[in-house]
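So, subunit A:
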Amino acid sequence: MIEMKNVSKWYGNFQVLTDCTTDIKKGEVVVVCGPSGSGKSTLIKTINALEPFQKGEITVDGIAVHDPKTNLPKLRSRVGMVFQHFELFPHLSVTENLTLAQIKVLGRSPSDALAHGLKYLDRVGLSAQKDKFPGQLSGGQQQRVAIARALSMDPIVMLFDEPTSALDPEMVGEVLDVMVQLAHEGMTMMCVTHEMGFARKVSNRVIFMDQGKIVEDCPKDDFFNKPEERSPRAKDFLSKILAH
Partner candidate 1 sequence: DTLAKIKSSSAVTMGVRESSGALSYTVGDGKFAGYHVEICQRVLGDVQKQLKLNKLDIKYQAVTSQNRLPLVANGTVDIECGSTTNNATRQKDVAFAVTTYVEEVRIAVKANSGITSLNQLAGKKVATTTGTTSVQLLRKHERAANVNFDEVFGKDHADSFLLLESGRADAFVMDGSILAGNIANAKNPADFKIVGEVIAVEPIAIMIRKDDPAFKKSVDDSIKKMMKDGTLAKLWDKWFLQPIPPKGNKVGLALSASTKDAWANPNDKPAEDYAKK
Partner candidate 2 sequence: MNIDLSFYSWELIRSYVLSGLVFSIQLTVIATVGGIFFGTLLALMRLSGNKWLEIPAATYVNTMRSIPLVMVILWFFLLMPAILGKPIGAELSAIITFVAFEAAFFCEIMRSGIQSIPRGQIHAGQAMGMTYSQNMRLIILPQAFRNMIPVLLTQTIILFQDTSLVYAIGAYDMLKGFEVAGKNFGRPIETYLAAAVIYFLICFSLSRLVRVLQQRVAIIR
């Protein structure tokens, strides 16, 4: 589904990504973790070309992201993305948030788009909030709407960038529940997250990044249960975030 080969990226002289290579198959759930500033967000945003990269190749469902001739808006409309700070459009109501891109990008009729959007809104348990504005919802509710918004484009893969780290602790659960359910339904997912509980429960593979490099890329069980095979940096990181 997603193939990434030797992707490198620089901001000026500063190299954010160094030769990142990985592969995500249909139906796989991959968790990306690593210290702050290690390039996780940048990596995940190269997949739908929100962050351009200078070297390497990425193909999504056979389409070459790095090819200047690729129709990026079209590609992006097939890749769902959920952000750390939700990024709902604050000037639009929940339903408008759900339908805007369906209408303007996919060309669906407003009524189709609405029906479609409400279906997903129901799935994240927020039908009752459909006429509210984002500012009137709690963080957990906003993030669930954001997931519904991404899903209503019928994406072939979903990217999550720390979807729970801006939430109050009591709201983390409700968002993770939606993500777990999604994984169980077979959605291909790539999640940047530090929620190791989630990684343990549903992920197939864990990628560990440090200083712009993919340091570990291994099956979940190996990652958590074979510390002796892990790099010192990954061991240290794991011990720190699992300690308290």
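Throughout what follows, contacts are C-beta pairs under 8 Å (C-beta built on N, C-alpha and C of every residue); 3 or more make two chains touch, one makes a residue touch a chain; residues count from 1.
If you want to know what made the cut, all candidates are chains of the complex that A comes from, given by their letters.
Every value quoted in this text rests on a predicted model; they were computed, and no experiment measured them.
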Pick from 1 or 2, the complex member that touches subunit A: 2
Which of the residues in subunit A come into contact with candidate 2 in the complex? 45, 48, 50, 73-81, 83-85, 87-91, 100-101, 104-106, 133-136, 149-150, 153
